[in-house]
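What follows is part of the complex, with its chains left where they were.
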Amino acid sequence: MGSTSDLPVMEKAADVLNDFEVPFEIIALSAHRTPEEVERYSREARDRGIKVIIAGAGMAAHLPGVIAAQTTVPVIGVPIKATLDGWDSILSILQMPPGIPVATVGVNAARNAGLLTIQMLALSDSDLMKKFTGFKEDLKKKVIRANKELATVKKYPYKTN
Amino acid sequence: MGSTSDLPVMEKAADVLNDFEVPFEIIALSAHRTPEEVERYSREARDRGIKVIIAGAGMAAHLPGVIAAQTTVPVIGVPIKATLDGWDSILSILQMPPGIPVATVGVNAARNAGLLTIQMLALSDSDLMKKFTGFKEDLKKKVIRANKELATVKKYPYKTN
Amino acid sequence: MGSTSDLPVMEKAADVLNDFEVPFEIIALSAHRTPEEVERYSREARDRGIKVIIAGAGMAAHLPGVIAAQTTVPVIGVPIKATLDGWDSILSILQMPPGIPVATVGVNAARNAGLLTIQMLALSDSDLMKKFTGFKEDLKKKVIRANKELATVKKYPYKTN
């Protein structure tokens, strides 16, 4: 992430990885304040065994794109809302030029970045795929359960003629 | 893709896959006009051996999200510019709710969607990773070569190096 | 509605239907988390005697369009403001492609969705039309009454030369 102040948003990605028992590291690197560290990190990532990089940043959010420029590891970008309702970071991450993709998720959507990571890793890890399939089932059940509670709410003369 | 009229944009993804010799299929499915086909396609994708789905659509672009809802395969979304300068499709694809990520690329950026697919597949395919590493080198050389041509342009008289 | 968290917005539609004594049901179905339930609900709607569907959702709000794709019943879409000041849900609902209309109302305007439902049903229900005509009269009277109170406010040297 671009700054430790992004931690409250980005830790939702960490939560997902913990839930799926996928090892990870979480560090703050700034495309603008620590460019050499970003470069070194990006270049060494693959050799260190890193499979996917989730990069979150706000404002003119260059971190995801700058990392993607210097590694072959897929990069997931999380636009963080800091100013201008997040439009600046959305566009700075999403609109990468031809040749250097960043897999962008919604504004502050670190949780979805974590899940997308799982999906990428599960391509070659059948245990993880099984867990992810289970996760999708749970999502569905939660809505159905919520729906049942809703049905018992007395306020609405709930009726299915 | 949501409609065959999206082909001129989406075939840039096909070009990338062809270049990297990755087998693929290209079909038109509409989240709104052929919902059952989308559902069937999404559900069967993994068992048919599909590893990544690239979904492009314009306007209220529901296709990528609707597919992502029904498969565990990672989905890459390509917002296609049809109306409102593409803002409608960008937001309809990017801003997926928690639990169902779509890896979104820039507006009309089908080429980047193709490259992101290669990166995902290369996670467990070292030959593909080698090709992708070569591709990144070529990108760089192209800019350097273009730069040399620029240096020989006579129009600008001044040079300090 | 896409999630039970949308209830505080959507219950204004329920209030209108209650006021007009129109039977209804209120459930949470997510285009992304419970796609089959959405499909089943949409397909069975007409046979179950449902005349109009009001669908509210936020972010990349696919629910109204996905329902509209799978039923002949008219669908009213309520963009719910969750992120980006509601622009994402507005565009995801409003900009449906040719062939699959969604009758969209303003952001968070569930009350108006309820009233639009009444107008549709009143097309073939003269009692309801009478009630709705009364409602419009009341709207007018409320403004006129408010205006009279305003006229008695002492602050302004209210003068109609």
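Residue numbering begins at 1 within each chain, and the chains themselves are lettered A, B and C in the order written.
To be clear about the criterion, a residue touches a chain if its C-beta (ideal position, glycine included) is under 8 Å from a C-beta of that chain, and two chains touch if they have at least 3 such contacts.
Everything quoted here is computed from the prediction, not taken from an experiment.
Student: In total, how many copies belong to the whole complex of which 3 are placed?
Tutor: Result for the total copy count in the complex: 8.
The rule is short, and it goes like this: only the chains that are shown with their structure count from here on.
Student: Look at both sides of the chain A and chain B contact and report whether the same residue positions are involved, with over half shared, or different ones.
Tutor: same
Student: Given a C-alpha superposition of chain A onto chain C, how large is the rotation in degrees, taken in steps of 5?
Tutor: 90
Student: Averaging over Cα atoms per chain, report the distance between chain B and chain C in Å.
Tutor: The answer is 36 Å.
Student: For chain A and chain C, let me know how many angstrom lie between their CA-based centres, rounded off.
Tutor: The answer is 33 Å.
Student: Roughly how far is chain A from chain B, going centre to centre by Cα mean, in whole Å?
Tutor: Using C-alpha averages as centres, the distance is 18 Å.
Student: Residues of chain A that touch two or more other chains: which are they?
Tutor: As it turns out, chain A has residues touching two or more other chains at 106-107, 139.
Student: Within their complex, state which residues of chain C touch chain A.
Tutor: 3-4, 7, 11, 14, 18, 23-30, 33-34, 37, 48-49, 59-60, 83-85
Student: Spell out the part of chain B that touches chain C in their complex, as residue ranges.
Tutor: Per the touch definition, chain B meets chain C at residues 2-3, 30-33, 35-36, 39, 58-60, 62, 65-66, 68-70, 83-84, 87-88, 91-97, 99-100.
Student: For the complex, which residues does chain A have touching chain B?
Tutor: Its residues touching chain B are 51-52, 72-74, 76, 90, 94-96, 98-107, 109, 111-113, 115-116, 119-124, 129, 132-133, 136, 139.
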